[in-house]
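A single protein chain has been omitted from the complex, and every remaining protein chain is retained in its original position.
Right, chain A next:
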Amino acid sequence: MPSPLTPRSPQPPQTPESPEFPESPEDHRRFSLGEDWCATIAGLAIVLLCLLGAVPEGMLP
């Protein structure tokens, strides 16, 4: 069955270089895994720094 999804106008600028929609779903899978771990590590690092008192009071607006 042909796909019902066909662009009506010139293809939107979702190029292979676009960070929003990468080359293939598998590329996004690899990218998403990296992002997950980055967020986990960054979040836990921030938690540990704060719990150690490395973020002084009044530093943050």
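Just so we're on the same page, contacts are C-beta pairs under 8 Å (C-beta built on N, C-alpha and C of every residue); 3 or more make two chains touch, one makes a residue touch a chain; residues count from 1.
Throughout what follows, contacts and distances are computed from a predicted model.
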Name per UniProt, for the chain absent here [options: "Thioredoxin", "ABC-2 type transport system permease protein", "Anti-sigma-E factor RseA" or "Sulfate exporter family transporter"]: "Sulfate exporter family transporter"
Contacts of chain A with the absent chain, listed as residue ranges: 1-21, 23-29, 32-33, 35-44, 46-47, 50-51, 53, 55, 57, 59-61
